[in-house]
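Omission of a single protein chain aside, the complex is shown with its protein chains in their original locations.
Letters are used for the chains, namely A and B, taken in the order the chains are written, and counting of residues starts over at 1 for each.
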Amino acid sequence: MRESIIMKIHYGTALGAVALVAVHILMRMTQNFDQSLQYQNVIANYHFLPYALMLEAVLILLSVHGFNGLRVILLELKQGSTYERMVNYGSIAAMAVLIAYGSRTILMAGMGIS
Amino acid sequence: MAVVTTPKPSEELISINKTLDQTNTITLRIARSNPAEGQETSYSEFKVPVKKWTTVLEAILYVKQNLDHAVAVRYSCRQASCGSCGMKINGKPGLACYTKVSELKSNVITVEPMNNFPIIRDLAVDFKQLISNHKKMKPFIIREDSEVTPESKEFIQTPKDLENFLQFSYCIKCGLCNSACPTMATDTSFIGPQGLAQAYRYVADNRDKGKEDRLKIVDDSHGIWRCHFAGSCSHVCPKGVDPAMAIQLLRGYMLGFQK
Partner (left out) sequence: MAERLSNREGIKGMANPTRYGIERVAYWLQRLTGLGLLAYLIGHIYETSTIVHGKIAWDKMLEFTQTTQGHLFLTLVIGMCVFHTANGIRVMLGHGGIGVGKPGQPEYPYKAASLNYKQRLCIWVSIGLAALAMMYGASVLFGV
């Protein structure tokens, strides 16, 4: 993939994440912070499909943005074709693992498997 | 008979002249190394008399003439036009001929070779990579009809058209921007602010038709996207080229903000 496309994704995920993370934080503010973290309340959040979908979107956006940012830093630190290939594939793998792990939580908590 | 009297110098003028004539002594620390011979960096210290307008280059040349002629330094025009005498002066890249000792406000001045360039010896560094990256940007007007024929017409360029690229054409290839760039500090494959600014210089020239070519060249994993707008290049540029602006404007084409 051309670097310009990757970086456009980087900017796009950043803007998307800003909007959705703001909603995510505001949801904590709808009630007392400690209360909002109570088990029943958090589970209720996951059971509410639009919110669960939003969490999934936040997870994808932040993982892509975060690991691409890390990829950029690592590419600048050291050069060499093997190293760069490792960094590129490594960040995609890390993204995938984090998304899979986070999705598992959203899915299991949302479906009440706990 | 008329008597011509010479005006007496005012007290103010006398005090200015005194300041100009005042000689101070500074300690000039010069980094010495010869990597080809395995010689590690060491610092030689010299006491150098300076006046208000003495430049760092003049101080180095004083050392060469009077104290140690073996100091390796590259210089030519002495007026910030040739871009030869770039070096690190008290930790910051600058042109030695363009930096006055008095403006450094220190009695100890350390000069070192510019970072991010291989050292040849002492203060002289190798510009191979900078020149090679500059060439990669195709630093010339690209047009199908560049051959002059009897049917050729002159290309009219308005002052406004000229202003779009003029400041970027003032680059003297001194390398200070590449030396200050944080990406260049670790990325050996990065094109660098000098090359990228020159790419924009030609892209912004309305006589040029090579925009697509150049945008393809800079759209690389070590190209324009490795600039994070830290602005250090523009901070040290001695000619007001402002490479950071050129790079962001060039990127504007790729992001669709510029047409």
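Heads up, the rule we're going with is that a contact is a pair of C-beta atoms (placed from the backbone, for glycine too) under 8 Å apart; a residue touches a chain by one contact, two chains touch by 3 or more.
The structure displayed is predicted, hence computed values, not measured ones.
Trainee: If I'm reading the header right, one chain is hidden. Which shown chains does it touch across the whole complex?
Mentor: Touch partners of the hidden chain, whole complex considered, are A, B.
Trainee: Among the options B:70, B:108, B:141 or B:166, which residue touches the chain absent from this view?
Mentor: From the options B:70, B:108, B:141 or B:166, the contact with the absent chain belongs to B:166.
Trainee: Taking the full complex into account, find the residue in A:27, A:43, A:57 or A:92 that is in contact with the omitted chain.
Mentor: That would be A:43, which touches the missing chain.
Trainee: Can you work out which residue in B:61, B:191 or B:241 touches the chain that's missing from view?
Mentor: Considering all chains, including the one not shown, the answer is B:241.
Trainee: Where the complex has a chain not shown, which of A:6, A:57, A:70 or A:92 is the residue touching it?
Mentor: Only one of A:6, A:57, A:70 or A:92 touches the chain omitted from view, namely A:70.
Trainee: In the full complex, which bits of chain B touch the chain not displayed? Write them out.
Mentor: Touch with the absent chain occurs at residues 35, 91-92, 113-119, 125, 163-168, 170, 180, 182-186, 188, 204, 228-232, 234-242, 244-246, 248-249, 251-252, 255, 257-258.
Trainee: With the missing chain put back, which residues of chain A would touch it? List them for me.
Mentor: Answer for chain A: residues 11, 14-15, 18, 21, 29, 33-34, 37, 39, 42-43, 46, 59, 62-63, 66-67, 69-70, 73, 76-77, 98, 101-102, 104-105, 108-109, 113-114 touch the chain left out.
Note that only the chains that are shown with their structure count from here on.
Trainee: Taking the mean of the CA coordinates per chain, how far is chain A from chain B in Å?
Mentor: Those two chain centres are 43 Å apart.
Trainee: What residues on chain A touch chain B, complex-wise?
Mentor: Listed in rising order, the residues are 2-4, 6-8, 11, 72, 75-79, 84.
Trainee: Along chain B, where are the residues that touch chain A in the complex?
Mentor: The touching residues are 183, 186-190, 219-223, 225-226, 254-255.
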